[in-house]
Structures are given as C-alpha cells and as structure tokens.
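The complex appears here without one of its protein chains, the remainder shown in place.
And then subunit A:
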C-alpha cells in the first residue's frame, strides 16, 4: 500500500464512549467525541447510577438499548447533544458472566443524508429473532422492512450470529439472499455488515448488527479477533478499504500465518489487556490512514472470546 491518506469520509457513528462501573456508578473512561468538545466535557462531568440515563439503563436492564430521540427521554445530556448535532444513541453493555465490565455508547447525527443501521435483535417466544430496536438514519424503507422481518437460527446476518455465537462480517448484503430485507438493504446502499452476539446475564440472546453504507460507512476497516489462551488474539476476519482482505487462510486448519495481537501491544492489545472496550482518537498504533479506533470485547464461559474492532 502506498500509505496515502484518504479524504476522511463522513461516518455514520459520530461519537463513541466507554463507561465503566466504579463505586456503584458508571463513570466516563474514554471516548472519541470527534472534536465535539462541549459534549466530551459534559460526559466527563457526568455519572450514571444503575438505571440512570442511557448507560445506566443498559446496565440495569442488562441489554443493549437504542434511543432514537433525546427530547423527553431519560437521556441526561440532551441539550449538549442537540447542540452537537447528535440525535440518537445506542448503549451496548459488556458483561462477563453476571459482572458488568463496561458500557459502550455510540451516538449518531441527525443528518438526513446519513445512511447506516445499528440494530439490536432478540429472540421471541417462537424462537425467531425479531428486531428489538434499531437506528437507521435516513434509511427509512429499510427500517420499515427490518421491523417486519424475523430470522430463524442460522439465517441471515442476525440468525447466523445467533447460531454461531460468534461475530460475523458479511460483505455483500444486497444480493443472493431470500430475504426481502436484503433487497431493501441493496436499495438503501447498505453493502456490508458486522454482527456480534451481546451476552447478558440470564442468557437472553441479543445480536448487535452494524450495517454500513458506502457514503456514510460505520467504519472503513473492520476486524474480528478470536481470543486465545494467554492473553493473545488471532485475526480471523477483516476487510479494509485500503488494504483489502485482512484475513490469512490457506484452509489447512492451522492458520499459522494469521496476524496476532498480544495484551497491551497496540489498540487491540489494549482491549486484551484491560478487558474493556477501547475507544481511541489519534493515529498512534493504528494502521496507516486511520485516525480512530473502537474495539469491543465479548465474553463467554468466564473469558473474553472475541474482539470486534472498527477503524475510521
């Protein structure tokens, strides 16, 4: 690669924050407020008790929470968010068994041109995955179709993640699928998507999906890491606008050449080392051409199992 810095694309997610429990409240641990200084200042000065505000609600209800309008809601930083042009937010709790490790909050703008989707899916009594809630920006038709779509285990991105109990990165959402939702995704320009299981106490299945459009992508680089014993992780999938495919696989079952990460080394290593979501603004340690990083760990069986990372 030539190392040329691309012109930054306007991304779907504007702000990402990590909130961690401390003395029975959630405190701001790190964030990328994308230059929205007033919002960052407000966040640093805020605490959330269990059940309070968006992060506190995700903690108390032990589930991902989508909030599509701040006015009149439990959102505590409404005024400063509105001033920053933010209008929707999603809080994703990270549990290790019964213990809350952190809450990742992402906030999106209210631009009428902004296309993308952040969705939370959960199983109904019939064993089908239904949309719990989602934020779609300007992709209204796709939002409508998604609200009326359900997925059995193993079908589609949400059903595939549910069945695999592992993150899945899909390349081509728009064609070759049975679902009406697929053609709606194609029409909306949603081309790729990543889905990951959100494990919560009680075992209710939740699947978080981030669907990306070319014009306002969620990110320009996605990575999925499998966490191994001894604080190491192996890259099992990834795509990058600049470098293309990131995975290495000759199909012989040993993946000897797959890129690896170690605790505390590099941004993925920070996720491994801290055991928490990591949000970073600044190019240090990031691949050439990228200036921001979000790494989201998931836990199962008492240990971290995967890290999903995206780069902007």
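Rule of thumb we're sticking to: a residue touches a chain if its C-beta (ideal position, glycine included) is under 8 Å from a C-beta of that chain, and two chains touch if they have at least 3 such contacts; residues count from 1.
Here is the rule we go by: contacts and distances are computed from a predicted model.
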Legend entry - Name per UniProt, for the chain absent here [options: "succinate dehydrogenase", "Cytochrome c domain-containing protein", "ABC transporter substrate-binding protein" or "NAD(P)/FAD-dependent oxidoreductase"]: "NAD(P)/FAD-dependent oxidoreductase"
Inset, instruction - Would you mind spotting which of A:165, A:241 or A:262 touches the chain that isn't drawn? - result: A:165
Inset, instruction - Kindly note down the residues of subunit A that lie in touch with the hidden chain. - result: 96-99, 152-156, 159-160, 163-166, 168-173, 175-179, 201-203, 228-230, 237, 239, 244-245, 247, 249-256, 301-302
